[in-house]
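Here the complex is missing one protein chain, while the rest keep their positions.
Presenting chain A:
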Amino acid sequence: MDVKDIIKPENLVYQKPKLLTDKTMHYCPGCTHGVVHRLVAEVIEDLDIQEKTIGVSPVGCSVFAYNYIDIDWQEAAHGRAPAVATGIARVNEDKVVFTYQGDGDLASIGTAEILHACNRGENIVVIFINNAIYGMTGGQMAPTTLLGQVTATTPCGRDLDRNGYPLKITELIAQLPGTSYVTRQSAHTPATARKCRKAIKKAFQNAIDKKGTSFVEVVSTCNSGWRLSPVDANIWMEENMFPFFPMGDMKDGERDAPDAYLKKN
């Protein structure tokens, strides 16, 4: 029996966005990527910008993001998505360009690219998935891994003297004058997913309005990498990640006016 026979059209309250392709996602059950992909697809559909949106996928689990949303995509080298997006956006002012990056990609190998793209105030959207681990390569320590957190390369837990501190890169990004909107969200419950969708929509609207860089962090789970069930991963995230990575907007408005940055004479 087809799903359409079970659920009558009059009872349908929610359906797959048209822009999500029918390809089977390679993500593990319980992974946050699928939810955020959906939210991005919904926002692009809402804003009716399918024909002018270019996505830039990273290296990491979401390297194949290009398989799942029906828009033009470029796959970037590890960490370089903000530079790739800059290139596309600069020579295509009529397009809406976004990067979709994980914590290893954005906050470790690609730190220079993300800081400078945000500081220049490129008219791009950055979706930053922070699950405090390298998912694709098998669960190694990430720049956002918490102290004491066990990973494949910190089997006794991340140690301050050996591994340094976890990096709050979004707080850093919020200091940069080229950003107009910097926020941290999650998408692990229907309510937080709805809030996250609103944040992503605002970010894309900013890009359409040429307001500078908009940056949306989504604190996420990697239940496979964390060696937890999907439900336990959500609980672990709430208990451990939320206190260190608090939710909410860090900046919402305009990029900085140039006055304070001008030479004096």
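Here, a contact is a pair of C-beta atoms (placed from the backbone, for glycine too) under 8 Å apart; a residue touches a chain by one contact, two chains touch by 3 or more; residues count from 1.
FYI, contacts and distances are computed from a predicted model.
Student: Could you check which of "ABC3 transporter permease protein domain-containing protein", "PCMD domain-containing protein", "2-ketoisovalerate ferredoxin reductase" or "Mercuric transport protein MerT" matches the UniProt name for the chain that's left out?
Tutor: Cross-referencing UniProt, the chain left out corresponds to "2-ketoisovalerate ferredoxin reductase".
Student: In the whole complex, not just what's shown, which of A:Leu20, A:Val35 or A:Ile54 touches the removed chain?
Tutor: Spelled out, the listed residue whose C-beta touches the missing chain is A:Ile54.
Student: Of the residues listed, A:Cys61, A:Val84, A:Leu106 or A:Met141, which one is in contact with the missing chain?
Tutor: Selected residue, touching the omitted chain: A:Val84.
Student: Go through chain A and note every residue touching the omitted chain.
Tutor: Its contact residues with the unshown chain are 50-54, 56, 63, 66, 70-77, 80, 83-88, 90-92, 95, 112-113, 116.
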